[in-house]
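With one protein chain withheld, the remaining protein chains of the complex are depicted in position.
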Amino acid sequence: MSLLQREREIITQNEYVDHFDFEEIEAFVKSASKELFISHRFKTSDAMQVQPRGGFPTYEKVFRLYEEFKEAGVDVLPLTIDSNTRLNDYATAKKMLALSEENDVDMLNGYPLINHGYRTTRKMITHFDTPVSLRHGTPDARLLVEMALASGIFEIEGGPITYLLPYSKNFPLDKAFLYWKYVEKVCALYSTFNEPINRESFGPLSATLQPPAIVIVIQLVEMLLSLEEGVKSFSVSFSQTGSMIQDVVTANVIKKLARHYADMFGHHDADIHLVYHQWMGAFPYNKEYSDALITASTVIAAMVGADKIITKTRNEAFGIPTKEANARAVASVKYTLGMLKGLPAVSDEEEEENLTSMVNEIMEAVLNDGADTLWRKVFNAIKKGHIDIPFSPHVINANEVITIRDPQENIRILERGKLPISDRSFAFERSKIRLNEGERVVDKIIKDIGIMQ
Amino acid sequence: MSLLQREREIITQNEYVDHFDFEEIEAFVKSASKELFISHRFKTSDAMQVQPRGGFPTYEKVFRLYEEFKEAGVDVLPLTIDSNTRLNDYATAKKMLALSEENDVDMLNGYPLINHGYRTTRKMITHFDTPVSLRHGTPDARLLVEMALASGIFEIEGGPITYLLPYSKNFPLDKAFLYWKYVEKVCALYSTFNEPINRESFGPLSATLQPPAIVIVIQLVEMLLSLEEGVKSFSVSFSQTGSMIQDVVTANVIKKLARHYADMFGHHDADIHLVYHQWMGAFPYNKEYSDALITASTVIAAMVGADKIITKTRNEAFGIPTKEANARAVASVKYTLGMLKGLPAVSDEEEEENLTSMVNEIMEAVLNDGADTLWRKVFNAIKKGHIDIPFSPHVINANEVITIRDPQENIRILERGKLPISDRSFAFERSKIRLNEGERVVDKIIKDIGIMQ
Amino acid sequence: MKVVTGVVGNDIHVVANRLIEISLKERGFTVFNLGVNTYLEEFLDAIVETDADVLLISSLNGEAEGWCRDLQILKKQYTFRKDVVFMIGGNLGVGEMDPDALVPKFKNYGFDLVFHQVDLNVGLDTLENYLKAHA
Partner (left out) sequence: MKVVTGVVGNDIHVVANRLIEISLKERGFTVFNLGVNTYLEEFLDAIVETDADVLLISSLNGEAEGWCRDLQILKKQYTFRKDVVFMIGGNLGVGEMDPDALVPKFKNYGFDLVFHQVDLNVGLDTLENYLKAHA
């Protein structure tokens, strides 16, 4: 028995888990419908895939949510996991699930996949015969991902950085790397059974004034860490910045560099896709404006040529959306994408050059670290502040980089902290910034956070 | 007394009109608030001006409509005239206005300006102290325009071609030219009193598969006919084509050529503006999709760099919108424009070159006609089919040009009829068209009309 | 079968009218298209002149009611075959209307088939079935 398999047996032996029948699961995946694989969909369709967010505690409510989504023309279904499960607290999740089932009140903010188990969940997934994407935010997602794959969920979101630095205050980063290494390995293994499992990184990070250079670096390293373990289909992602041209530039650069670095590391056979998140920052407290924001961001997604778009709802500022609001957004995004035609190929050479330089400068610093493995290099880069995410709640994050918006609402680096970018790149960034006479940086930041409100 | 003034006295002596006090009107215009002039607004603001459509029979209802619009942040108010007035049938308009006032039911589809008179209407216009745009569709608008200007309405939409060929079956075209000549002259005269009166042409035409080359030619000739009489501020316009790139190309070419032809005819001092109409064709029977269409078209307006946008509503497919639906669209368009930033400068050289050539080829043919005056040359061009509007209901229109959409939904010329475009330009157009195996043109046209539904 | 068609009143929305002509011809009808901006009398004259089987009126701009309420009276002044089918469609109200209220109203005015915001082909299918049923 391989080392990995021994680990898997331990991980899946858990008091909240029914016996894991690895053979049966392998047989299931081998004969699973191609329709369940988003990697297959990417190969066979040119259309931008539309995926909402959403999850409820009970099987019935998720089932009804999926029905609503299907009616709205959804391409990819989400399965969002509750926060107890994310923290591996299956006992609480079990209790709350029972309460939710008895009282018809939601006591969990997502689907407790461990407690439902793969035998039950698979029924739903195969019933809808549509790709499902696992949305969680779990630093230790080993059991969760086993359960997801066994259920027929063939896209796994997350990564050691993107699901940690924006989502956690003090979960140890080195552990996160090792737990995700396991996840990558299992995904790679399953990818040999049928169509590839698709892994997706979470580019929005803290969703607040994130500089594209840092977002791209993190996308690239999570991609490399995944491909290194044998994953063959990977989606890099980012979220709407607030400036149309910055979105376009970010997309052009990330597409180019993702391919470049994948090839550089010998992963010529890996498929790489681009996912665009609709505005992830603070939404307006006005549902009609939120509708407009959702449509405008759909137009931009089409312009940047994303392979998948992840949608928001008109309820975003208020709270967790109803299934109706969620389906409404899907239908409206599908309509917009269907109607939008004649999209121009846009670019801005100077901006693309500068962004490319910054990403390459940081990547060089990361890769030149003395550690023996890639994950350790990345770990060190974060510790050194070479990778530094504004508005991360995590204690390991340097929190020295400060970003503000220029007059076009492009996000610019005002303080570079320990970012290993060249003076030239930094000067370019600074040259775009305009502060009004007497305007304080903090007031500008507050304004810049609220641009969509 | 000048010839024009003699004409004016005759026109304004009408049994439905109270005494026209030309001196008092001149004094009013001379001292009128600059805020009433959109030409002044264009000079002093960079923001895209937002203007809805709308009008009701009674003073009170228009007043309440304006209040609603102001609350939504409107930039330019519309005054849409009822169809009896458009046909100079003031007797019926009077009767219907009385019925509307008595019964609180609208018996007219717009505001009967002649019956209300300028003394009353001016109160409302000056009260709101916001530019008002006259929207009518009247071939003989002489009295109507006198009344509008005397009321403080300092933007006049329309033109001899654009308000005739899409709006009428058999009103004589030569008369339309002469009546509009009068309108231009009066506008020019008033332009010397204070800020210039702005004239605006109606580029959407029949709003159905209109080829940009024809739209632009018509915009140019109406502009020249207006500037020729001394008008100093003119807006050319067009409506969303269905292809983002075609909108951008159309805007780039029309801006360039409008300036070019104005200068060529010596009108260096004329200000020229660009107006973008949100989708003017068939709307979806789904209000949420209509919202999305309205937002997407706002994004495009921002990309083409329009000076003014004219909005639609979510009720478009159903019928005349309520004031609430109308104000909602204004608020949402204002939000979208405020939030959209970092717009790229887009262009497509090859397309722009071809469109420029087609417009110049047609313009050359028009200007080379043997007639002595510009309006006669244009009249002859229409009679000869050198200018030919698809889906015009007018008997004089040649109806030989057939347009269909290419795979990017660009509108392309399939049959050129008598259009004087070169074989090269025509070949370019044809080269873009793809008909599916066995697909009939008429089925394609039906599909192409319904792309937004 | 002969069909007289056109758009009633001061309405100049010509797009549907062009499509109607094409569709009717395709379905094998002989079409007399009076175009937009056609008054009720002109339609009735045309029925007489052409000995038509069907009158197919469009209205889009909201004028339908104003023009059609006197159809019954007008019909009496003309002599034509009893079995001429009167049909109207398009956008039959001003503003947003309840279709369930509009249809009976226009049937009262003397129309056999009434279509408010109904797709053309659905309408023409219904017409063909109606003609078969009454043949």
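First chain written, first letter: the chains are A, B and C, and each begins at residue 1.
One rule holds for everything that comes next: a residue touches a chain if its C-beta (ideal position, glycine included) is under 8 Å from a C-beta of that chain, and two chains touch if they have at least 3 such contacts.
This is a predicted model, so every value here is computed, not measured.
Trainee: Give the labels of the shown chains that the missing chain contacts, considering the complete complex.
Mentor: Counted over the whole complex, the chain not pictured touches A.
Trainee: Looking at A:N315, A:N360, A:T403 or A:S425, which residue reaches the missing chain?
Mentor: A:N315
Trainee: Which residue from A:Y111, A:Y179, A:F391 or A:F428 sits in contact with the chain not drawn here?
Mentor: A:F391
Trainee: Please pick, from A:S168, A:T250, A:T311 or A:T336, the residue that touches the omitted chain in the full complex.
Mentor: Residue touching the absent chain, from the options given: A:S168.
Trainee: Tell me, which residues in chain A touch the chain that this view leaves out?
Mentor: Listed in rising order, the touching residues are 83, 87, 106, 109, 166-170, 206, 208, 282, 285, 315, 317-322, 391-393, 442, 446, 449.
Operating definition for what follows: only the chains that are shown with their structure count from here on.
Trainee: What chain is the most remote from chain C, judged by the mean position of CA atoms in each chain?
Mentor: Relative to chain C, the chain whose C-alpha centre sits farthest away is A.
Trainee: Per the centroid of Cα atoms for each chain, what is the distance between chain A and chain C, given in Å?
Mentor: 56
Trainee: Rounded to the nearest whole Å, what is the centre-to-centre distance of chain B and chain C, using the mean of the C-alpha atoms as each centre?
Mentor: Taking the average C-alpha coordinate of chain B and of chain C, the gap between them is 31 Å.
Trainee: Centroid from C-alpha atoms only, then distance chain A to chain B, rounded to Å. What do you get?
Mentor: About 46 Å, centre to centre.
Trainee: Of all the residues in chain A, which ones touch at least 2 other chains?
Mentor: none
Trainee: At least two other chains touched by the same residue of chain C: list those residues.
Mentor: Expected reply: no residues.
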